[in-house]
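The block that comes next holds subunit A.
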Amino acid sequence: MTAIMATDFPLLSLLLFTPLAGALMCLVIGAANGTNARWVALITAGIVFVLSLVLCLLQTPAAGWLLYEDYSWIENFGIRYTLGLDGLSSVLILLTAFLQVLAVLVSWRQNHAPAIFFALLLILETAAIGVLLALDLILFYLFWELMLIPMFFLIGVWGYKRRFYAAVKFFLFTLIGSLCLLLAVISLYLLHGEQTGVYTFALEALKQTELSGTQELIFFLCFMAAFVVKVPLFPFHSWLPDAHAEGPAAGSVDLAGLLLKTGVYGMIRFAFPLFPVAAQKTMPILAVLALVGLFYAAWVAFQQIDIKRIVAYSSISHMGFVILGLAAWNQTAWEGSVLLMVNHAVTTAGLFAVVAMIEQRTGTRALDQLGGMWKSHPNMSAFFLLFCMASLGLPGLANFAGEILILIGVFTVKPLWAIIAVVGILFSAVYTLRLVQGTLWGSSCEPHDKQDLVPREWLVLIPLAVLVVLLGCYPQPVLELLREPVSSLLMSGGLP
Partner candidate 1 sequence: MIVPMEHLLILATLLFALGLGCVLVRRNLIMILIGVEIMINSAGLVLVGASAFWQQVDGQIMVLILMAITAAEVAIGLALVVYLHQQKKSIDVGIFDEMRG
Partner candidate 2 sequence: MIATLMFYLLGAVALGATVMAIIQRNPVYSVIYLVKSIFSLALIFYLLGAPMIAALQIIVYAGAIMVLFLFVIMMLEVTPTNAATRTAPGWFHWGPVLLLALTLVALTLMLIGLDPVSSEGVPRWHASPRDFGYTLFKEYALAVKIISFQLSFAAVGAFHVGMTERRRARQEDAS
Partner candidate 3 sequence: MDILLILILLLPLAGGVINACFGSRMPQPVPVFIACGAVIGSFLACLGSLTLAAGDGYRLVLFTWLKSGNFQADIGLLYDPLAAIMTLMVTGVASLIHLYAAGYMEDEPDQVRFFALLNLFVFAMLTIVLADNLLLLFLGWEGVGFCSYGLIGFWYRKTENADAGRKAFIVTRIGDLFFAVALLWLFALFGTISIEGINAQVSGLEVTTVTMISLLLLFGACGKSAQVPLMSWLADAMAGPTPVSALIHAATMVTAGVYLLCRMFPLVSLSSTAMAAIALVGIVTALYAATCALAQNEIKRVLAYSTMSQVGYMFLAVGLGSVSAAMFHLLTHAFFKALLFMTAGCLINLAGHENDIRRMGGMRQRSPLVFWLFLAGLLCLAGAPLTSGFFSKDLILATAFAHGDPFHLGLYGLGVMVAGLTSFYCFRLAYLVFAGDFRGDELPHEPSALMLWPLYPLAILGLTAGLLNLPHLFSGGSWLSGWLGRTQDVLHLSISIEYLLIGTAIAVFVLGWLLAALRYRKYSERQPSLVGEFLLNGWRVDDLFDLLLVRPFKKIGRFCSQGVEAGLIEGVLNGAARGCTDLGMRLRGLADGKVSAYLQGLVWGFVLIVGWFLLRALV
């Protein structure tokens, strides 16, 4: 694993801990008055964004890690502080940083303890970046758990009426999942120690442990327990709609943009390479669950009244699509999955931003009380229409690029799955159009705030809109970045 960039300056650690430093700064400065806590948060998010952009541009498509940091941390357990950045991580980190800037902008008006709010947002960002960089299983688990806490408080304190219920549900769901993960990590560590005498948590080393069929299956299921809850695959999804509906706008943007991605990232980086044989055995089950989730979430979204819940269920449906792509286990499908993940994050972040704006102006999120937003807020409605069209997979916009790659990848492996998934796209059109119908067209409801888009909101929506169109029309740069890492992960995963 040669590091292309032979700089000894710990660039990755800098990237990892800037948001944390920002969070502390927020607390210190914000204690005085909340307003400049916002500015600190914005500046930190900006710095992290620029940093990750630079790293992405430096990314040469050669295989291996662009940057690799490896320090010993707790010797006697063989836990090392190893960070690695390759194409896959750099794309997701860029996405995280970008959405973080937007999350700060979306919650600019936050006046309920803003300092702590922004500090928590930045800690969440550190945790997410940590998850995306860590190559040592314990370090990975540490950041995996760290993600839980800020999100719990974000939903629990700044949410809506049933926020506590939603926060606790979110916490318990992910905690149970990650405890299985911890169990598996430790037992794998011990097993590896017995076999080779070397007690280490490094991902590369642990790949070499020989496991019997059932052992590998059990380990794989434990690992997947944590990731499947986070992705929300079908049966484990009931925390997501509550977390979104009761969480603050920035919380939703982050939740959709960051947390769902770490689940899939965990699968690709850790679960599949570590236990390839077991993974391939469970692929059909995963695919079936994904398909069921795809339709189930669409049907439930069709019945929802609260527009935020509709968007939440739509993200469950799209993530089902991503998992289907992973289940196909070939290059096109995996690249399609990661691309769809990135596109979905951008589209859903846009949707949640606009939903928050709609709620600010009309004070309600119920579909039957909304209507005729185009008359009173043409610009906002135009953005909302764009994001909805992207969400239902209109070609030329974000989600379609990912979806078509997945369909092609899946069709070559299992035509039946692809055909069912294509029908799934129709279902997503049905409920998204119902959402658009209820909010934009029809007789106008009287929003108490006639103000269309404030410059700050323009600043949030324009980059998102441009990105949605760009990722739809020309996703090649992202795909170039993903090509090498995905093929190496597939290779180590053992092509069928």
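On the choice of candidates, all candidates are chains of the complex that A comes from, given by their letters.
We take it that a residue touches a chain if its C-beta (ideal position, glycine included) is under 8 Å from a C-beta of that chain, and two chains touch if they have at least 3 such contacts; residues count from 1.
Model, not experiment: these values are computed from the prediction.
Participant: Would you mind pointing out which option among 1, 2 or 3 touches subunit A in this complex?
Facilitator: 3
Participant: Can you list the subunit A residues touching candidate 3 in their complex?
Facilitator: Per the touch definition, subunit A meets candidate 3 at residues 169, 235, 238, 296, 299-300, 302-304, 330-332, 335-336, 372, 374-375, 378, 382, 389, 394-396, 400-401, 404-405, 407-409, 411-412, 415, 418-419, 422-423, 425-426, 429-430, 433, 437, 440-444, 473-476, 479, 483.
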